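Here the structure is laid out as structure tokens; the discussion comes afterwards.
For this depiction, one protein chain was excluded, whereas all remaining protein chains were kept in their positions.
On to chain A.
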Amino acid sequence: MSEPLYLAPRLESRPAALLDSPAFLHPLVAALGSPLNLLLPDQIADNVRAFREVYARHRLTGRICYAHKANRSSALVRRLAATGPGTGIDVASLGELQHALAGGLTPDRIVATGPKDPDFLWLAARTGVTVAVDSPGELTALAALVERFRLPRVPILPRLSEFASTGTRVLTRRSRFGTPATEADALLDLVEKHRDAVEFTGVSYHLDTMAPTEKAAALDGCLRVLDESRRRGLRPRAVDIGGGFGTDYLADGAQWERYTTELTRALLGRRAPLTWEGHGYGLRGENGTLRGALGVYPGHRPVAGPRYLDELLAQTAPSLGRPLATLLLENLYDLHTEPGRALTDQCGITLARVLEVRVTAAGERLVRLAANARDIGLEDHGLLVDPVLVPAGATAREPGGDSPVGVYLLGNLCLESDLISRRLVFLPREPRAGDLLAFANTAGYFMDFTADHALHQPVARKVAVYRDGDAGPWHWCLDEEYWPHLTAGDDE
């Protein structure tokens, strides 16, 4: 085999210490089955703190919201509830709203987003959570509910989209959600018409892009709409921004650069393949020229999470000409953020047991796991990162078993497409039946977003894992049995 091309995950101290505890992990999988999802609720409190520091640097106040859809865990929601009034949650369905309320988040800390059916809208209105109104139609429906059931005024944060750019034309990806900023006047007319039913508290945007320039244009557009609303006598308090703060998944930028270069070479036929059946992740070689675009998550992203927010706030607003943070502060607005997966950074690990290692006639090593691609959604999101090998006790050394190998990771479904990774994954040694592979940093979208009961295979159980201080023994409980009094101190 040629040089192994590792893509080692970035591990902060808490998950790193956990993975270094095989004597804790193996019995857990033996008892609860494979796959098994571990959650580190105390980590989400640390992540909130890192974002709060960025707020403090820019002298800003406002809510830091966790996007519930990133994970169904109760432990994360309840731990977040214990972090104090400056944090909140974004819920995108009736079930998520019920879960958030049940987990201890009070209505003033909950924002209902996304497409809303009447049940969802009713419970949101009844409990008085903030509604990120998606369209004029939804605003009308909400107002009708409030009037019909004689409910108190519901706080709203209408979602805007399609912001104008200045100078150059930015071809922003179209969104199915939100009201175009050019139609904001009509929206405000509607807000004024329904003054007795809804309380206009600000506006929101949520862009699916990593480009800070597009977001700066959006925030700039929001400030203009808020100014118009003030002119009309409304009293907005906040701008809610979301989407694309990102997470840095890999420990070593040089590994990422080397890997992507070698992948390019493999697709051009200049080295041995690095993917199952020559899969190109969006790229293909045509007569020596590379076509298409590499459709993968930028695994190594040093400017992600809190740092991304910091840099975004330092951007100059394209039409208003001052730094975004300064404009928010000067105009007396709170900043609500939805850092999405960045808040779940380092919060979860998925364990899978190795069932079998097979070598094909062509010499490929296939490793079958007791888990499938729906349990560990790396491929769905184009995330290229290696699992960590957690060996099963002191097994006897087998011949040839201690040098690096490249393997393909197969799932447990009877489907040709069920590959946990389409990549040739390099491991420090060949795994053996009974070893565990640990997929790090799966709490944000990779854990249960797509998991289901296909082929009657069980969905992974979830456990919350915590310890006393930084060095105490590890404890665990079922995710639904976790309550913050087990671990939380003073957070905010």
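Assume a residue touches a chain if its C-beta (ideal position, glycine included) is under 8 Å from a C-beta of that chain, and two chains touch if they have at least 3 such contacts; residues count from 1.
Quick note on the criterion: contacts and distances are computed from a predicted model.
Missing from the rendering is one chain, named in UniProt as "Pyridoxal-5'-phosphate-dependent protein subunit beta" (options: "ArsR family transcriptional regulator", "Pyridoxal-5'-phosphate-dependent protein subunit beta", "Acyl-CoA dehydrogenase family protein" or "ABC transporter permease subunit"). When the missing chain is restored to the complex, the residue among A:Gly202, A:Gly246 or A:Gly280 that touches it is A:Gly246. Touch with the chain that is not drawn comes from one residue among A:Ala16, A:Leu32 or A:Leu329, which is A:Leu329. Across A:Asp42, A:Glu214 or A:Asp345, the single residue that touches the chain missing here is A:Glu214.
For the chain left out of this panel, the touching residue among A:Ala17, A:Val170 or A:Ala454 is A:Val170. What chain A contributes to its contact with the hidden chain is residues 59, 165, 167-173, 208-211, 213-214, 223, 227, 230-231, 243-246, 253, 257, 260-261, 264, 268, 282, 288-293, 295-298, 320-322, 326-327, 329-332, 340, 379-382, 445.
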